[in-house]
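Note that one protein chain is taken out, while the other chains of the complex remain in position.
Should a chain be cited, it is by its letter among A and B, assigned in written order, with residues numbered from 1 in that chain.
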Amino acid sequence: MSKKSSLRPRYLKLHAILVFAFLFAPIIVLVTFSFNQAKSGTRWTGFSTHWYGDLARNHLALQAFRNTLKVAFIATLLATIIGTLAAFALTRFKFRGRSGYSTLIFISLVMPEIVMGIALTAFFKRFAHVELSIQTVIAAHVTFCIAFVVVVVKARLTAFDNRLIEAAADLGATPLQAFLRVVLPLATPGILAGAMLAFTISLDDVVITDFTSGPGSTTLPLYIFGQLHFGVSPSINALSTIVLASALILLTIGGVFSWRAARSGLGSVDATTLG
Amino acid sequence: MSDPDRVNLAFIWDTTSPHFSRRTFMRTMAFASAAGFAAACGSSAKTGGGATTTLGNTPTTPHTFSSAVEAKTLNFYNWTDYIASDTIPNFQKTTGIKVTYDNYSSNDALFAKLSSGSTGYDIIVPTDATLVKMKHASLVQPLDLSLIPNVKNLDPRFRDAAYDPGNQYSIPWQWGTTGIGFDKSKVGGAVTDWDAFELPAVKGKSSFLDEARDAFAMALFALKKDPNSTNDADLDAAKDYLIALKKKVKQITSDYQDPLKGGELLMAQAYSGDVFTIQADNAKIEYVIPTSGAFSWVDSMAIPKGAKHPKNACEFMNYILEPKVGAALTNFVNYGSPNKAAEKYINKDILDNPLIYPPADVLAKLPFQKDIGDAELKYSDRWTEVKTA
Partner (left out) sequence: MSTTQADRPPESAVDDSPVAVTTTRRRLPGWLSGNLLLLPTSVWFFFLLVIPTLLVVAYSLGGRTVASPIKFSWGNLIWSNYKTALNPRFLPIFWRSIWYAAVSTIACVLLGFPIAYWIARFGGRLRNVYLVLVIIPFLTSYLIRMYAWQFILQRDGLLNSVLGTIGLGRGHEFLNTDFAVILGLTYGFLPFMILPLYASIERMDPSLVEASYDLGHGKASTLFRVIIPTVAPGLIAGILLVFIPAVGDFVTPELLGGVNTQMFGNTVYDQFNSGNNWPLGSAMSVLLMVFILAGVFVYLRRVGEEAL
């Protein structure tokens, strides 16, 4: 990237390592305790893998985990699409009521979780007359995820150079082509960042999910919240460890792949679309 | 891209739910937008009004359910870790009714969830005081006792209790007391009564419950007042007691179990069975019923209004009241069983434990929470003052 290596201050790298250490500190703890013998999250009593076997038999936890993934994937997808379109409109066009949208987005960020949970439940039950289920959980998650996507994507698109689109139009591109070939690639890092945020907050939500969930739609955070009383079972640590390991393996594969692709000159989206 | 919102909405609602088609959804949406805000408030006001409205359910004559055949499913909403591992599998095997089992962790959250709209559950297990609130708010419906012949197995103490005379609304699940759990090896001095929170060894290392009535009861017992008092002066004194106590404790929490086990907390206002469960992992933790008195409580199965499978729910209640099933439950969760007929199958060490089955003279000092009606709000408001002090 940068030709002048003198511009790569060492302290930045050191800082990055420290921040990663901070981010992974509790992760190391929870992975360690997934191999603890006793059912204790606080005292090391010896190595064991029996919590992994335990997990395989813990149908409630596994079902909750499946629900969590389902909710997070669908909610992220919907919120990313809706939020990206909104961010694009709010950046590109000037029209009445724009600040109204900003207000709504901030409202969804600031509204205390329990208030949103109760208000959404009241809406589902009393207005829409829907049974609480995993669908209502997904709808609720989309609602609070949209704001995160909009804010991040919009930050990326701000000061977007409109002349690029005009140039594309001059070259005969239809608006749709211009959007797909010019705007979207430019916005991609922002969209991915927004989607990742949406995904993590959906994975984590407890309070709103608690209110909007119905029979059989318990998510993993709800399950764990109930477990906090007696201490979270190490089989939940085992589950988290498996998730982390899978993510790291995928990331390594992806990393190797993109490294190779970049080396053979196929990788960069920008290069192909704009070059 | 042509009409993405419609796709999304359809995707969310137009699913397997038999009660839902997109058309109904769109219609309700149209209604919602047309009738708008006023309708919203109207409906919330009505349901809020409670007692007289029925939330659009067909009114049920008390004690019998419609003869309609129910689907073979049951949605059961219980406290976390509060059931034997074979309770549900055996029920499913004998009846063919499929049970969906979910957990909650606080009465208040359960009440709030039910108040904001019915939940789809067929059985919930509120504690006595919460059950009373739910009865006032018409959030639960009467049982059909003809479907629960095993009700005769109950200890008489639970047949005609003040919180639900004649088991009209509820079948008790397990009962226990609210006392003190502590680490015997680290707490200097004798722990016998509520004043143990003043011991220097536990300063900044104790907790009391995040439940208004339980916390106030502790204060009222300690002050030698009626634990169900509705007298303003008593309650103000209790409030001051709690605000003073707050400076000496580490947390106000109902999640004291793990910290107590691990040593982060040395003493906690605690539910009896929780402490016995902790003892299995840490034998140094003890439970005491304070000498000046404590609350008994009982968690009871009830059917929320609007439940789709009330008959299956009654069948399940009847099943729980079978002696062997009830005994297995108690042997697993370490609380007292309300099931008299089950006692011959309950482990002897549980039956002989005076902390689980207290002798008559101690039992006399362990009242249930009374239904104090609107005076409950006096507690709520003072509790907010305690927590924000």
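Note that a residue touches a chain if its C-beta (ideal position, glycine included) is under 8 Å from a C-beta of that chain, and two chains touch if they have at least 3 such contacts.
Remember, it's a predicted structure, so these values are computed and weren't measured experimentally.
Q: Touching the hidden chain in the complete assembly: which of B:Asp108, B:Asp195, B:Asp232 or B:Asp349 does that?
A: Of all options in B:Asp108, B:Asp195, B:Asp232 or B:Asp349, contact with the hidden chain holds for B:Asp108.
Q: Among B:Lys246, B:Lys284, B:Lys340 or B:Lys365, which residue is in contact with the omitted chain in the full complex?
A: B:Lys246
Q: Tell me which residue among B:Pro89, B:Pro149 or B:Gly373 touches the hidden chain in the full complex.
A: If we include the chain that is not displayed, B:Gly373 is the one touching it.
Q: Mind pulling the chain A residues that touch the left-out chain?
A: Touching the chain left out of view, chain A contributes residues 1-2, 4, 7-9, 11-13, 15-16, 19-20, 22-27, 29-30, 33, 41-42, 81-83, 85-86, 88-96, 98-99, 101-116, 118-120, 122-123, 127-128, 139-140, 142-143, 146, 148, 150-152, 154-156, 158-159, 161-162, 164, 166, 169, 175, 186, 189-190, 193-194, 196-197, 200, 203-204, 206-207, 220-221, 224-225, 228, 232, 236-237, 240, 243-244, 247-248, 251, 254-255, 258-259, 262-263, 267-268, 270-271, 274-275.
Q: So that we can see where the missing chain sits, which residues of chain B does it touch?
A: 4-5, 8-9, 29, 32-33, 37-38, 40-41, 44-45, 47-51, 106, 108-109, 111-112, 115, 133, 136-138, 204, 210-212, 246-247, 249-252, 259, 262-264, 373-377, 380-381, 383-385, 387-389
Everything below uses one rule, namely that only the chains that are shown with their structure count from here on.
Q: Using mean CA coordinates as chain centres, what's the gap between chain A and chain B in Å?
A: 35
Q: Okay, in this complex, where on chain B does chain A touch?
A: Chain B reaches chain A through residues 4, 8, 11-13, 15, 17, 19-20, 24-25, 28-29, 32, 40, 43-44, 47, 75, 77, 79-81, 100-105, 109, 112-113, 116-121, 254-255, 257-258, 261-264, 274, 277-278, 281.
Q: Over in the complex, which chain A residues touch chain B? Could you list them?
A: 38-43, 60, 78, 81-82, 85, 114, 118, 121-122, 124-133, 135, 138-139, 142, 210-211, 213-218, 222-223, 225-231
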